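== chain A ==
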Amino acid sequence: MKELRLMKGNEAIAEGAIRAGADAYFGYPITPQSEVMEYLMMEKPHERTGMVILQAESEVASINMLYGAAGTGKRVMTSSSSPGISLMQEGISYMAGAELPCVLVNVVRGGPGLGTIQPSQSDYFQTTKGGGHGDYRLLTLAPAYVQEMYDFAALGFELAFKYRTPVMIQADGLIGQMMEKVEIGDQAARFTEFDQSWATTGKKGRERNIITSLDLDPARQEQHNIHLQAKYADIVKAEVRFEEIQTEDAEYLFVAYGSSARISQKAMQLARAKGIKVGLFRPITLWPFPTEQIDAISKRVKGILTVEQSAGQMIEDVKLASQCRVQVEHFGRMGGMVPSPEEVLEALEQKLIGG
Partner candidate 1 sequence: MDIKEIIKPENLVYKKTGLMTDNPLSYCPGCGHGTAHRLLMEVVDELGIVEDTIGVAPVGCSVLAYDFMNVDMQGAAHGRAPAVATGIKRCWPDKYVFTYQGDGDLAAIGTAETIHACNRGENITIIFINNGIYGMTGGQMAPTTLPGMRTTTSPYGREVEMMGNPLKITELIAQLPGVHYVTRHAVHTPRAVRKTKKAIFKAFEVQKEKKGLSFIEIVSNCNSGWKMEPVASNIWMEDNMFPFYELGDIKIDGQLVTK
Partner candidate 2 sequence: MAKFRGAIVVDTEHCKGCGVCVPACPSQVIGLAEEVNSKGYHYSFMANPEACTGCANCSIVCPDGVITVYKVKLEV
């Protein structure tokens, strides 16, 4: 029988990283995700598996430590929350440019600025539309359960190495802080043997390897960009992930991810108890976005309500996906306020059903 544990989301992702055979974690404390590194330090993975843990002097340093370690072919992870992720954007862009695999965790809190330490989902634009400079995309997984916090660590590494690209696990303060039971898997082996053909591990029996995002020749830099875009197109084709709940007979659709999906699921039950046929569509990958799936559902529902803890960011992708075929409205709370299922239902009734 699998081992079950009651864990916080932040602890689950830390344990998930150890069990996934991560080689290194570099991070800097910030609420509401500090338990990730606290858990790692308590667990002493350097003794359990040989995994390296280091508290850096800043998020800027941690992302660049990640760059260095990832450049040697290692499985590396960092975690932070919104203001810290903003500081990391330069490094994320460099890692995307240099094609370095890594897992990033953003336990989102309310902004802008120092904002608040309460949960939010207002970093959707930052993560899915760039964040850093240049034409790159960030493969983004959005966990809605503590179990997914655990599972996505391994999945994140798998995808990061499959495409040699940074992968973001975009949680929110609610998923990071809440406790649920988690099924713990077996310990995976750390990378002792891996493809070193591109990594900087010392020039031995081959020509030297160079890790960089720089190429001053515009023609070659354009070729590099074309290569990156082809990779992103492959990701769009193969890696869209989502969950549909009771969408078969739905007349109205909630689109929500992360903790908002959990709240919307309850709102859906309340609606169905009142005889309103509502379904829930939960994007699991925020990029690539489940455009085709939402396009298909939009042909058979009367209206879509996106529920986000933001001023309405994902709604833009939902509108694009549904091609203005149906009315798409947004409901959200901001600044760290978490909506209640009743509020979500009320928004559905007022904005889409008409009172």
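How were these candidates chosen? In short, all candidates are chains of the complex that A comes from, given by their letters.
Rule of thumb we're sticking to: contacts are C-beta pairs under 8 Å (C-beta built on N, C-alpha and C of every residue); 3 or more make two chains touch, one makes a residue touch a chain; residues count from 1.
Everything numeric in this text was worked out from a predicted model, so none of it was measured.
Chemist: Which single candidate from 1 or 2 touches chain A in this complex?
Modeler: Candidate 1 is the one in contact with chain A.
Chemist: Please output the residues of chain A touching candidate 1 within their complex, sorted ascending.
Modeler: My answer: residues 23-24, 26, 52, 54, 56-58, 60-62, 64-72, 74, 76, 90-91, 94, 98, 200-204, 208-214, 216.
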